[in-house]
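Missing here: one protein chain of the complex. Every other protein chain is in place.
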Amino acid sequence: MAPDSPVLLAAVTLLSAFQMGYLARRVGWSRMAHKILPPAVSGPPEFERTFRAHQNCVEFYPLFLVTLWTCGMFFNEEVAAAAGLVYMVARQIYFNGYIQSTKKRLTGFYLTLAALLSLSVLALTGIVGGILDKYLYIHI
Amino acid sequence: MAPDSPVLLAAVTLLSAFQMGYLARRVGWSRMAHKILPPAVSGPPEFERTFRAHQNCVEFYPLFLVTLWTCGMFFNEEVAAAAGLVYMVARQIYFNGYIQSTKKRLTGFYLTLAALLSLSVLALTGIVGGILDKYLYIHI
Partner (left out) sequence: MAPDSPVLLAAVTLLSAFQMGYLARRVGWSRMAHKILPPAVSGPPEFERTFRAHQNCVEFYPLFLVTLWTCGMFFNEEVAAAAGLVYMVARQIYFNGYIQSTKKRLTGFYLTLAALLSLSVLALTGIVGGILDKYLYIHI
């Protein structure tokens, strides 16, 4: 069931880490543009939206990694990798939208949730199947 | 030593991701109840406690995942999964307590630390045994 060398999951994971690094960089650029020296985190609305957009990405990143890998290892690697790419695109839409206005963050955010929910449901299916298989000898 | 299909660890991990999603949702509900539109993160004390309770869960979540998996892969999967469930209950007690008052966060917090410490010590035991075994050919 589980892929022996989950290279697609690893590729999507590494790409998502690059994206997170890029989003952190965007916060740094926003600091420079608005002359807000660390450790300050308050400033003009655009900076605060940029800062908070990044924070939200940071908060959800472990949930993304967990659902990506449980879906990929216990359901299907290719499906998980594809949903992972959708999540990354959704995060970018969310981030770019949030910087423009608080309201424009919503489309990307709901897309993000849809990708996470899909990964979660498939992961759950795979894990329940795995538990039935391993502990109750029921093969589906 | 390491379980070939760590389905219990995966199950606890996925459950903990659901819990983290639920706690993020609680912050969203608190925003609505107190009419605090993002990106603002300050407001009445109850909102600030809810926000900070969630932040603390976010900060500790990677430490939980690391100790859960190193304990599960290098010491014992069932023990790790059980301690993982204790951690999740402790986090919920912490979160619910913190929302009521700053002081009421402490019981859950100490329980959280106890679960993390147990996972860490067992993981350390397993890893030290693994290093002795693999690199020094000493089998315990």
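Order of writing sets the labels: A and B. Residues in every chain begin at 1.
The definition used in the following text is that a contact is a pair of C-beta atoms (placed from the backbone, for glycine too) under 8 Å apart; a residue touches a chain by one contact, two chains touch by 3 or more.
Just so it is clear, the structure is predicted and the values come from calculations on it, not from any experiment.
Here one chain is not drawn; of A:V7, A:A33 or A:L106, the residue touching it is A:V7.
Among the residues B:M73, B:I93 or B:A115, only B:M73 touches the chain that is left out of the figure. Looking at subunit B, the residues touching the absent chain are 1-2, 45, 48-49, 51-53, 58-60, 62-63, 66-67, 70, 73-74, 102, 105, 116, 120, 123-124, 127, 130-131, 134. On the side of subunit A, the interface with the absent chain consists of residues 5, 7-8, 10-11, 13-14, 16-18, 20-21, 24, 37-41, 54, 58, 61-62, 65, using the contact rule stated above.
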